[in-house]
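Take this structure first; my questions come after.
Missing here: one protein chain of the complex. Every other protein chain is in place.
Here the chain labels run A and B in written order, and each chain numbers its own residues starting at 1.
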Amino acid sequence: MASVIGAPAPSTGGGGGNVLKVGKVFRSVVLGVVGLFFLVPIVSSARFSFTGTTRGISFSAYSKLLSDPQFWSTLFLSAKIGLGTVLLTLLLLIPTTVWVHWKAPKIRRVMEALSLLPLVIPSVVITLGVITSFGSLPNIIMGTPVILALEYVILALPYTYRTLDSAVQALDIKTLVEAGQSLGASLRKILWWVLLPNLRSGVLGVVVLAFAFCLGEFAVASLLSFTTFAVYLVQIGQTQASEAIAFSLIALLFTWIPLSVVTVVFSRRSGRRKKGGALLAAAQLTSEVVDLAE
Amino acid sequence: MESSKTAVKAEVGQGDGKGQGVSVRLSNVKRAYGSVLALAGLSLEAEPGEFVVMLGPSGCGKTTALRALAGLEPIDSGSVYVGGKDVTRLPASKRSIGMVFQSYSLFPNMTSLSNVEFGLKVRGISATERRRRAHEMLEMVGLIEQADRYPHQMSGGQQQRVALARALAIKPEVLLLDEPLSALDAKVRANLREQIKQLQREVGITTFFVTHDQEEALSLADRIAVMNNGNLEQFGTPTEVYSAPATDFVASFVGNVNVFEGTLLDKETAVVPGVGNFPYRQSEETPTPGGSAEILVRPEAMTIRADSDGEYLVTDVTFLGSNVKIKVERGDTSFIVIQGSSDLDIVSLGSKVSLEAKGSAILVRRKAHL
Partner (left out) sequence: MAVSPANKTDRFAEGFGGVNASEPLLEPSKGGFVRVLRYGTWRRFMGVMPFLLYLGVFLLIPALSVVVDAFRADNGSFTLSNFSVGFSGVYFESFKNSIQLSFFSAVIATVVGLLVALAIVASPGRTLRAVVTAGSGVFANTGGVPLAFSFIATLGNFGLVTELMTKIGFNPYNHGFSLYSVLGLTVVYEYFLIPLMVLIMIPPIDALRKEWVDAASSLGASRVQFWRYVGGPLLAPPLLAGFLVLFTDAFAAYATAAALTSGTIPIVPIQIGSLISGNVLVGHAHLGNALGAGMIGVVLVAALMYGLVQRRASRWLR
């Protein structure tokens, strides 16, 4: 016997798709032309790296670069800086984000806004400020790449903070902690055995983003006169264009692949509001930044 | 096309809102999405000023029918007539039809007043005239104080009232409401339902109201169009639909129904063993007399009697105010009886009772094959 059928109302189908009625021709032309604009430089780089300005394919650009000791030393330097940055970032951000979600959820948006501040202040200006305010510090900080790692933590913050923040949000910290405590675990054990394993993907995202950032950063490194990988690329670019292009291409691919992975993983996870995930979140200067700036 | 455009303008220009009712006719309207038939040749005619409720489960085609009427949904074949005019080929903006949607249909960047003014504005009506008219409409729905509010500053019920005012502001020939109450909570819902009904009576506009809520349908409609799988199952007054359902589907979709096994004594009387005789009407589902059949009986068509030898066991008693709903079981089949509250003391949970026929069966059908 059927009484009221509590059927959910049929969805009237939201979304702009039905709204726009944009013609197929228009769509194809727009996406085609813009797609070309983004593909051509990649194709050009590939061709240039194999042929230089001469005819015939060769891998000489690649082999020459790989045999350059400076290539390896600068790469190694950048990797070291990257590692330092990653460790510092995790050390700073894991406790912070966990704390915010656990003890002070009300200040979450303020913290988010603060994390976006580095997008507002140009890195050239930050460098100026570093020289002005830390110029007189002992050489162990200012004279070594340590200062780079310290500043990269800041510069990568818009990307890293949001990534970790959304990962922590996916956990129900409060319940996890309370469950752990009711089972008699200490806070340290809870952090180590419960929270961290659950934050794996968020931590991984931070590692990838921060590391990729460090490998590519040019402004601060060159202005503070450190020959990191990116700075080295520009230097050889002055004289050996095809080598520089060869490695730019590799560098691009090496950033794009992990970035795509992170984007896909996080956009799948963070759902509704944060379409495009962590990267988009970083890209969107939210209104809070401005409220702060005002 | 030209003529109807001027007709719309003329309508809007008229001062009084009375007697706008026109007849509306859907004739053999078909609409398919791929292989799914949303409307399988729907024909329906509403009298001028009539309040028609289209009732059915989700996906039955009722919303498609409404949208086809509004001109928002293309149809594959068939015709739509409003006031005798064929509007099948007219786009939505050229039909004189006011529509209220499920929710969120107010333009978020406009105040209630601007929302109500919108239809008049795009018709090129002067600012003072449309302001006057919009105020009048907001007053009618009792929201004149909210004139300067934005939609997000109002409750769902208020938003729907503004949407109603907006739809009526253009003095449409027909008013369409697509589940306008489904997103509201129960109390607001009942309130607004009354308001809509009253307003419709006052304005006298031919109205189509889509819902999946049978209670809403029964209380609002002059006539109910019960739909299922793109077909019109029955089109009749609430009383007809409730007490004389045309089909099995209507019988079980509208209201509660008990299914008894029994036999047909003759062409007028069905017998349920141990309960008694129920008069019934012939329908296409009725088997020939003599054989066994399933007899569908409303909960009100029986009385309950305390009886220690009774075959039925009381498993649930729900107090409904003036009535009591009693659930009884025999074997693994359950039945529902509705009694006046004065009989409450007859039954208690777990006691044995017997049932007695009081009214008619609503439908008699062949036994379901197992």
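Here is the rule we go by: a residue touches a chain if its C-beta (ideal position, glycine included) is under 8 Å from a C-beta of that chain, and two chains touch if they have at least 3 such contacts.
This is a predicted model, so every value here is computed, not measured.
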Among A:185, A:204 or A:252, contact with the omitted chain is made only by A:252
Selected residue (touches chain absent from view) among A:121, A:179 or A:196: A:121
Identify the residue among A:130, A:173, A:194 or A:207 that touches the chain left out of the display. A:130
Which parts of chain A are in contact with the chain that was left out? 12-22, 26-27, 30-31, 34, 37-38, 40-45, 47-49, 53, 92-93, 95-96, 99-100, 103-104, 106-111, 114, 117-134, 150-151, 153-154, 157, 159, 216-219, 222-223, 225, 230, 233-234, 237-238, 241, 244-245, 248-249, 251-252, 255-256, 259-260, 263-264, 267, 273, 275-277, 279-280, 282-285, 287, 289-291, 293-294
Chain B positions in touch with the non-displayed chain are 8, 67, 70-72, 91-95, 97-99, 101-110, 118-119, 121-123, 150-152, 163, 166-167, 170, 176
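Rule of thumb we're sticking to: only the chains that are shown with their structure count from here on.
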With chain centres taken as the means of their Cα atoms, state the distance from chain A to chain B in Å. 55
